[in-house]
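Here the complex is missing a single protein chain, while all its other protein chains stay put.
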Amino acid sequence: MKVHYYPGCTLKQKTTALDISTREALKRLDVELVEPEGWTCCGAEYPLTEEKIAGLAAPIRTLRQVRDEGGDILVTTCSFCFAVLKRADRALQDDPLKHKRVNAYLRDDIQIDPLTKARTTGFEDYNGEVKVLHLLEFLRDRVGYPRIRERIKRDLEGLAIAPYYGCRVLRPREEMAVDDPESPRLFEEFLEAVGCGAVDYPFKQECCGSYLSVSLPAAATEASYRVLRSARMNGAKAVAVTCPLCFYNMDHRQDAIKEAYLDFPGLPVVYFTQLLAWALGVDRSVLGLGEHRVPADGLFLEIPATEVRT
Amino acid sequence: MTTKPKLKEKRIGLFVCHCGVNIAGVVDVGKVAEQLKDTPGVSFSTDYVYMCSDPGQQMIIDTIKEKHLDGIIVAACSPTLHEKTFQEAARLAGLNPYQIEIANIREQDSWVHTDKEKATKKAVKIVKSHVAKARQNENLDPIKVDVNRRALIIGGGVSGLQAAMDIADHGYEVILVEKNPSIGGKMIQLSETFPTLDCSQCILTPKMVEVSRHPRIKLLTYHEVDSISGFVGNFKVRIKKRPRYVDETLCNLCGECEKVCPQVVPDEFNMGLSFRKAIYLPFPQAIPGTYTLDAENCLGLNPVRCGKCKDVCDKKAIDYDMKETITEEEVGAVVVATGYDLYTMQALGEYGGEKYDDVVNGLEFERILSASGPTGGEIRRPSDGKVPRSIVFVQCSGSRDSEKHLPYCSKICCMYTAKHAMMYRHRVPDGQATVFYIDVRTGGKSFDEFYMRTVEEDKVLYIRGKVSKIFKEGDKLIVWGVDTLTGKKVEIEADMVVLAMAMVKADGVQDLLKKLKIATDIHGFLAEAHPKLRPVESLNAGFYLAGCAHGPKDIPETVAQASAAAAKVGDLFAQKELVHEPTVVPVNDELCSGCGICLTMCPYTARTLDPARGVVVVNEILCEGCGACAAACPSGAAQQRNQTDDQIFSMLRAMLRD
Partner (left out) sequence: MRVKLKAGHDQRKFIKRIEELSGENVFACYQCGRCSAGCPMAAEMDLLPNQVIRLVQMGLSEDVLRSKTLFLCASCFTCESRCPKGIDMARVMEAVRHILDPKGKDAFGPGEIPPELAQELPQQVLVSLFKKFAK
């Protein structure tokens, strides 16, 4: 199976762990990831005012590129990218004015042919032809948990993992339309499918502090602390995330958290794709564990690779 | 179209009303009267300031007599307001009331236009069309039918009980059907009732006993209405009797069967907070006073499987061979009093859904407060039985939320939350009671004073802010709220939370109402005929509404509404015979081909196909004269009385001519 994949700029630079583990894991599931030619940063934030239409150009251009390369799905792992791409796509379908304006911006854009590398301009309006999927949705709906289960090489023995959705995957509920924001099941079902035990805790969709960790660090420190603390209290051995910013706030800044909250002993943070790759038998050297500030090696201890039948 | 023989020309009187300035301010009423006075058929034409007033009506009566009029047109407001008034005036003058025409030149003209000249021209057209119609109006007599002076009440809660007693006290027979093993509804589950703090069972049980002993009330518990056919004054009801497996006339409540029954299930009466056996008495004051065997949870109704209860029953009251039976009753009126349920907590994921034992709804808290409840009236929390030192009460849980839940206000929660908080403070004086509210609605008599007591005397802390999230941390429930009045976020560690869940339509009743074709609103509550002026009648003739089945309300209003419904039933029964508007749509056999299109159009199932003759037959009592069948009929066999196709076409011609 071949599918278009959008890593996002952060995955290529600072958080390669998420990108590498995604690729390695999907290789084991016979899924070939294809990046759309000449993709650019999605813009990170979906513009929330009716007038900031220019901010929609970059994500729509990417989606249009996918369409022109013959794809009808775009898979992404980064929550920010996922939200921007999906909401931009919907915005064009729901609002005729945005549809007109954004397509007008892009009509003069330069398109690169993936085979010949020829550059052309002036092409078809984007009309919502591409469906944006989060990797978790893709795994559940297109790959299917049965295939994952039958390819599992390592028994994770119900390792207690706290799924952390963060804000962008589930909200706003109608636009993202992924799952029920109050009682979601998507991430939990994934964890169970790869052999982990999903921990239920009340902070799974509470904000980690987001970009405030730069402008107002104390607020973000507290927010991330509350998530980690709740996960720990409910028995989690680690928190699994799907966003490089959540990872940064909860892993890279865990020193700051420990300084501010002395009672907090620490908790490793991993990407859900690292768990997937590990379960599917990928070698730990390509999981990107070196990027963690809070050592997560303890979760990925080498055990004899065995066939696990489910 | 049939050609009618030329009738003798009519002598119609036209009265154009000023309605003060409502009409005269825009339409030149004098001009209208003047322009119409020479129209064929019109013998008299005038205008007057208020036709509906006594002198106005007297003018009609006098003019009919003086000028020998045989038709009247009143050009005024909508017929929904005064058609009956003028029909009655005509009748007093000796003219058939169905010769009255109302030409609406207010709602259809003066109230929606501002150009005086054009509005006057329009008024002339409107009146001309009515003249054309009036020339062909016939004398009609109301349709008469007998009334069966027996009432059916569906539902044995306080509203059903009140209506039953009132109707029976009038001297009529009543059949009360209740689907649960005992009457009492939700009110019997309550502990104290606001604003008097009366013990609910103490004030309700006398009514329950009175109903059970009333010579004219037939009490059918553990029964369900299966179907109703017929029409107002003449209903046929099929009632399903569920097998109790216990003979209520023999059971003496010794309780031996309960002791030996091995099946333990959650007790619905205590909202699942305690258990009962498969053979059980719902509550001590249950009426009828008998045990009931719940077949779904019984091991098998078979001595081979169990049979323990039967073995120990001295009175030989237990009979596993009882079967479901169906009986038929005939009644003249039906009062629907099927009550309510509470919105499910599962819908509020942000409050934990149904995950947390110590987050309860109002009815669960009532059972905890009740002396006959699972904790004997001591306030203890469900998870570990500890006495809660801090309870948070959350109002508007599911109500007033047009986005995801229910847009309406459930009316009773502000009052019962105040009551709950007050009761808690009385029993646990050092306990902290906090109420999160958006508004506090205390519109009834002595209600606000009661709420003030809660705040001033019992020192319950009321915080204005809607709770965003409730979750468990260790032993406590964390409540995230806000005080909008001081602008501060509030976080409370509570031992227990009581959610004032929205009141919704009664579970499982939707199907029954659909079967009975009783109109409901979009929320599943019974639809009244008019929200202000006809609050206890359904638009379906013969059906009356009472209690929370109609919408959220408290006990005083419920009792008042039940008595009102009973009074309306009394109105119906007081009539010698039922009178129905004759402006129905009969069938012309000669033209009817039996195609049956009109059958599908009729919302009142008034038309049926007679297979023997191959023509359609109409039950004139059920026909409400909506005219849908007449419009659909391809052969013109369906013609509405005093609104025939001929009349309609002549109205159009009159309007379009100039």
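Labels A and B are assigned to the chains in the order they are written; within every chain, residues are numbered from 1.
The working rule: a residue touches a chain if its C-beta (ideal position, glycine included) is under 8 Å from a C-beta of that chain, and two chains touch if they have at least 3 such contacts.
Values in this document were obtained by computation on a predicted structure and should not be read as measured data.
Engineer: Looking beyond the chains shown, say which of B:308, B:355 or B:464 touches the absent one.
Structural biologist: Of the candidates B:308, B:355 or B:464, B:464 is in touch with the missing chain.
Engineer: Which listed residue, A:14, A:258 or A:284, touches the chain dropped from view?
Structural biologist: With A:14, A:258 or A:284 as choices, the missing chain is touched by A:14.
Engineer: Hey, which of A:152, A:245 or A:296 is the one touching the hidden chain?
Structural biologist: A:245
Engineer: Residues on chain A that touch the omitted chain in the whole complex?
Structural biologist: Within chain A, the residues that touch the unshown chain are 8-10, 13-15, 41, 43-45, 47-52, 55, 78, 80-81, 167, 170-173, 181, 205-207, 209-216, 218-219, 223, 244-245, 248, 252.
Engineer: For the chain that got dropped from the picture, name the residues of chain B it touches.
Structural biologist: Output for chain B: 350, 396, 400-405, 438, 464-469, 480-484, 487-490.
By our rule, only the chains that are shown with their structure count from here on.
Engineer: Please compute the C-alpha centroid of chain A, do the same for chain B, then give the distance between them in whole Å.
Structural biologist: Those two chain centres are 52 Å apart.
Engineer: Residues of chain B touching chain A in their complex?
Structural biologist: Touching chain A: residues 348-350, 353, 469, 471-474, 478 of chain B.
Engineer: Chain B touches which residues of chain A in the complex?
Structural biologist: Touching chain B from chain A are residues 180-183, 202, 230, 233.
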